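A single protein chain has been removed from this complex, and every other one stays in its place.
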Amino acid sequence: MVAAAVLSVVVMLAAAIAVVRARNFLSAVAALSVVSLALSVLFALLKAPDVAMAEAAVGAGLSGVLLALAGYRLKLIGAPAAAHRAPANSAAALWTGVQPQPQQRGGGRFASLLFLAGLAVLLASVLASAPFGAAPMQVGQQIVAAAPGEVGTANIVTAVVLGYRGFDTLGEVTILFVAATAAGLVLGGAGITSGTRIPAMQPAGFILDRASRLLLPILLVLGAYIVLHGHLTPGGGFQGGAILAAAFIVPLLASPSGPFHHRLATFIEGFAGAAFVLIGLASLMDGKAFLTPLFGKGTLGAFISAGSLPLLYVAIGLKVGSELSGLLHRMLSPGSQP
Amino acid sequence: MARSSELLVLPIALPIAAAFLMPVVANVQASLARWLGIAVVVAALGVAAMLAVDIAQSGPLVAALGGFAPPLGITLYADGISITLLIALLAGGLLFWAASPGDNVRSHVLMVLLMGAGSGLALSGDLFNLFVFYEITAVASYGLVAGRGSGAEAGAALRYLIVGTLGSSLALLGIALVYASTGTLNLADIARLAPERLAGVTGMAAFLLLVLGFGVKAELTPVNTWVPEVYATASARVASLLAGIVSKLAIVIVMRIVVLAFPGEQARELLLVLGIAGVVAGEFAALGSATLIQALSYSSVSQLGLVAIAFAISGTAGVAAGLALALHHALVKPAFFMLAANWRGPIDGLAGAAKATPVAAAVFVFLALSIVGVPPLPGFWAKYLLVTAALAKASPLVLLAIAVVLAAVVVEAAYMFRIAVALYGQPAPERSGPAILRGDLARATLLAAGLAVVTLTAPAVLDAIHRMAAVASDRDAYIAHVLPERGARAALSVSVGVDQRTERSIP
Amino acid sequence: MTLPWPPEFISANLSEASLLGHAMIAGAVGLIVIGLYAMVVERNLARIILGLALIGSGVNLFLVAVGYRADAAAPILAGSMAPTAMVDPLPQALVLTSIVIDVGVLALALALAIRVHEAFGTLDTREVQRLIAKAAAENDRGSPPHRPDQHVSPSVARKEREKRADIPRLEELM
Amino acid sequence: MTLSLLAELIVMPLIAFVVGLALVLMMRRVRARIERRIGPPLLQPVYDIVKLYAKRTQVSHGIMHDLAIVMLLGGITTSVCFLPVPGLEGLARQGDLLTLVYLMMVPMLGLALGVGSCANPNGSIGISRALTAMLAYDVPFVFVVIGLAVAYGTTSLPEIIAHQQSGGIATWGAAEMPLLAIAGFIAMHAMLGKEPFEIYVAPAEIATGPMAEMSGKYMGALFVMQSFQLYTIGALYVTMFLGGGENWLTFLMKLFAVVFVSVALTNVYGRYKTDKVIRFMWTWPTGIALAGLALVMMH
Partner (left out) sequence: MSLLDILFLGALAVALAMALLGGTRPAGVIATLSYAALLAVLALMEPLLAQSNAAIASSVKFQIIGEEIGWSMNGLGWFFALITVAAALFASWFSSGQWGAVQYDMRRQHVLLAVNVFAMLVLLSSQDLLGLFIGWELVSWASFAMMTQRGGAAARAAYRYILYALAGAMAVLAAIVIIRAHAASFNFADARMAVAALPSATKWTVVALLTAGFGVKMGLLPFHLWQAPAYSETPGASSAFLNAISARMGLYALIVTLLQVIGTDVLTNLSVQFIWLDARDIIMWLAAVTMVVATFIALMQTDARLLLTWHGIGQGGYMLLGVLIASPLGTAGGLMHVMNYGIYQAALILSVASVMHRTGTSDLDRLGGLITRMPLSYVTMLMGIIGLAGLPPMNGFVSKWMIYKSLLEGREPLLLALAFVTTLGTILSVYKLIHNIFLGQLRQEHWEIREAPLSMTVPMLLLGAICFVTGAMPGLTLQLVDRAQAAIGVPLLAHHLGGVTLATGSLNMLWVVGTMLAMMGMGAVIFYLLGGRHRAVHQYDNYAGGHFLSADLRYHFSHEFYPGLARVIGPWYRGWIVRAEASLIRLSDIIGHAWRGSFDAGITPLYVMAALVAGLLWVRSAGGLP
């Protein structure tokens, strides 16, 4: 188990170095996905299945796609950047068609390397000062003991996410919403004055188109399952939502001009978010504190259990799904949809 | 009295709910969404006012969210300072609504979210919850700075985002260290365990990371490099909100962390060093700045440095001085930005502004007098509180701080009145002084009138601030409020019953 | 000034848990330092955003590592009710939130980068800074930025509208 | 008591005028002797003044010119009144040494105003040189006065004389404070405005300077002023350093002795340039005076 951990850490750091050193943006993005994957393996080893799934789905998957699309829009990937090609002074640059990154002078980089090595040692000694493997669990112990009784979910992390620290999750959903809105404002933006129309990507071949359409239902079922079983098995609203988003985006990646009705996405997004808050307010209405879990807890481990928590996770799943897909779609097609 | 502790969550929950619904409503009718947003913020302001009355009468309010007893669940804690900042935020938000009617509905959504998240910052009593709301405020402000999405605004927002996100990662690392040492995230619990758990190297490292993290918004020294570029590029209202109110929320969080989690001398020493560096950097940079907006941005960095110095002084006096300086700056800076929005361009180009807009020039001079600290204006009383508080503990570093503060006054007068003299100068023959928009002038005059009222009622206002500071700087009272039966709670492993609410205890 | 390398750090018993711990911390610190290196050295905004993502992951790794307990099970009650010793569930909830935050911020950063690229045609930080300063200077020379909310006389408002007629009104597009 | 003071008011100027004329005569006689000629008859100064006053064409340059001459005469005679002479020292008790020093500046100012209103640049240059010379010689003189005041612990002139006469020659100012006496003599010599410090008359360069526009009774008044000035400065030196006059005879002998030495010196020297006067005055006499003052301050 330790060997696997050490191995994945080594892979992760190598991939991280690759992210920085890569001359080509696409390879950097790929390296970043590798880092995320190695990270999710580490999370699994640290006995954090929920986090591993989230890191895999959201970290490796979506941010990889997001970066790739952005790279495309920033002409750092693919498009034969004809206009400002600096004289390619190395074969690699010639082959990949991307002008070399204007690196700092050698001396400056060596100095910062040295400086960072010192920082690494210091940081390591400070982080190591807290004893590993012996978490004080001042609050954690009480939650582990009280969760099944108080909240009634098999997956204690979900108890924490939606029960004890439900307010954090509300904040988290809001952050995603804010980021999406701000991105929408900037991209869909009224400020588009320059008319640089980016040529829509060529439609993928027949096989890819058909296969991606086939994937849609499978991904939908998988996403729904993960969302609905959030309170029993690892995973939940976020991981499921990410998969749902992937479900909508994969066919679009294949054929960019495919239909994507933004009005529906906005509608789902709005109502799911509002549902989350309304459930919270509902408990406030009849005298209990905000976001207190409602209805009976049911039998532990059963599908219908843990009161209103599954509902919350469904709301989150729908919201994350619609938001991320809307975001990716806006990244995909320049400036047409707000 | 249990009733009002439930309302504590409304100023946060209502705006967020409204924000979710606004895009949907906007599809139906654009201006309706905007009015929904404004209505919700007004409602939140009403709730805040009610809470203020309640707190004024019988002390701080505690609300356990989700019905879980404090150390487990997330708690909201509202005392005099947080309610005052909440009201300032909501009122400031309404006054400086950063999105105009014609804009895309998303700007209004961002504004409403900024209000909701800001309330979260003011009220939350949980370290990670503070981090989450801090992050929402940050992202909302990146969006607002990006505003109409022109190249410059997007560039400034992006560079601001990079600094902010770097800071947030550090803050999260700090929170991880705090959790590694104490095992809990509730501020009261941390305060209880702090003396023996957070006094060591880990604790101080955590404090360093937290200060750097929350310092981005609080414009503390190493991480306030984004200030001049963002305030010069963003619209004046966004700048007013960020400089005037959001920065105060962030610096008060730093104060809470210092008072509760790191009461030791070492932490205060670090904050003092950062404060002094901030004042020196801000003042000297502002001295020769080319335009009014640049001078104001650097001046806000130095004012925040002053607040940091004040909060670095232990005891009620320090907190009172910091609060007075913060509230005074929150009142004065937005008005300055409203004027600066119309007086762009090099400073000597402003000649004749006094002739063209005499009221605006008079307001500028009145505000400049207060920020320089001329008695009997409130600016003077704030600085006086700072100097007397600092002098009570005469360590060499504090004496240096006093010298810096007093020297800062002269430098402030130097650039403020260089501008005032330029305003009243004679314009070039054919050019008349710059005009000013009626809306901006009205807001600036309103704030100046507010300052005048505070001048007249200075004794009452200062006593109120002193009372608030006394409550805020008392660690044991905070712990007693949030964890009333601390002794019994630790032994009892399982809390019984779902709907068990925490009674707000009478102090 | 004491050695940054504390003696007992080396002599810590190389038991299975502490080795895992050292690996985790090495991973976290490695990610953070490499991310910081990227941000310090790189001048292309896109690369800096990558650096940010790395730092975020590093911090998340450390946050989960904090909650780990040696020989303790994952915080999932597998059917049987007997709760064996469990890992601390709280940091995992926090990291869930933190991962989603990182994605949200990443999305916004990329959107802004695209906008900057479209407007300025470059992503070099110093270039962008220079262009921002230039835009601010031009903005200064012009008349105060017109905002529709202030009550302008109708004639002026009408003239304004014609001028902006060419840009498609957003509401129509929605 | 006021009656005797009023009497003094009348008697003192007359005495001063008569003794002053005698001093002027002595000065011209000494000059003649040095140039190996006999010199003017006994009443020559009187004849000069009467001639000047009797001239028919009296040219005035405005009212201020006239008033200045009146101020000049008034000023010099006032300062004379405050000089204690044997038997008549009532008035001297009303003012003291400091008052006297300032009173002596009033005629200088009067002369300056009169010459200024003559609107003749030669006059103005002369006055500017006169004032510069005054600044030059007054610095050492100030140290001398201060030294004296500190030494005797009083600034009232009759007291100073009483001090000096208490122990015969041994307690004379010159005996007790030789350095101050020397510096005082140099300064007072410069006050007279004779060579080598005669920069403000300077006939060759600025056409007799201030006297350029003076003719008739104006010149007569200047003659009167010169006589009073000789008397005042001589008497002041005698009072300060030579123990004043126990009786009239000794007073006059000391007075004539002092003026004789000073006048003898004037005929031997040429004329300093203006800044040379300042440099000389601010180095040697000031140095001596400071040394004297230091000595006085010792005990």
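For this structure, a couple of remarks:
For reference, chains read A, B, C and D in written order, and residue numbers begin at 1 within each chain.
Everything that follows uses one rule, which is that contacts are C-beta pairs under 8 Å (C-beta built on N, C-alpha and C of every residue); 3 or more make two chains touch, one makes a residue touch a chain.
Being a predicted model, the structure only gives us computed values, none of them experimental.
Shown chains touched by the missing chain in the whole complex: A, B, C, D. Across the entire complex, the residue among B:78, B:285 or B:347 in touch with the chain not shown is B:285.
Within the complete assembly, B:226 is the residue of B:68, B:128, B:226 or B:364 that touches the hidden chain. Where chain A meets the omitted chain, the residues involved are 112, 115-116, 118-119, 122-123, 125-126, 128-129. In the full complex, chain C contacts the hidden chain through residues 1-2, 4, 6, 36, 39-40, 48, 51, 125-126, 129. Chain B meets the missing chain through residues 159-160, 162-163, 166-167, 170, 200-205, 208, 212, 222-229, 266, 270, 281, 284-289, 294, 298, 369, 372, 374-376, 380-381, 384-385, 387-388, 391-392, 394, 402, 406-407, 409-411, 413-414, 417-418, 421, 424-426, 458-459, 462-463, 466.
As a working rule, only the chains that are shown with their structure count from here on.
Between the contact lists of chain A and chain D, the overlap is empty. Chain centroids computed from C-alpha atoms place B closest to the centre of all protein C-alpha atoms shown. The greatest centre-to-centre distance from chain C, using averaged C-alpha positions, is reached by D.
A straight line joining the Cα centres of chain A and chain B is 31 Å long.
Mean C-alpha position of chain B lies 80 Å from that of chain D. One inter-chain figure worth recording: chain A and chain C are separated by 12 Å, centre to centre, where each centre is the mean of the chain's CA atoms. Touching two or more other chains at once is no residue of chain D. Among all residues of chain A, those that touch two or more other chains are 127, 130, 135, 137, 139-140, 143, 145, 165, 168, 171-172, 175, 178-179, 182, 186, 189-193, 338. If you check each pair of chains against the touch rule, the ones that pass are A-B, A-C, B-C. Partner chain B is touched in their complex by these residues of chain C: 32, 39, 45, 48-49, 52, 55-56, 58-59, 62-63, 66, 88, 90-91, 94, 97-98, 101, 104-105, 108-109, 112-113, 115-116, 118-120, 125, 128-129, 131-133, 135-136, 139-142, 144-145, 147-151, 170-171, 174.
Residues 4-6, 9, 16-38, 40-44, 46-47, 50-51, 53-54, 57, 60-62, 64-70, 72-79, 81, 83, 86-97, 99-108, 110-115, 117-119, 123-124, 167, 170, 173-174 of chain C are the ones touching chain A in the complex. Residues 1-2, 5-6, 9, 12-13, 16-17, 19-20, 25, 28-29, 32, 35-36, 39, 42-43, 45-51, 54-55, 58-59, 62-63, 66-67, 70-71, 73-76, 101-104, 108-109, 112-113, 116-125, 127-128, 130, 132-135, 137, 139-140, 143-145, 147-148, 154-157, 159-161, 165, 168-169, 171-172, 175-176, 178-180, 182-183, 186-187, 189-194, 196, 233-234, 238, 300-301, 320, 324, 327, 330-331, 338 of chain A touch chain C in their complex.
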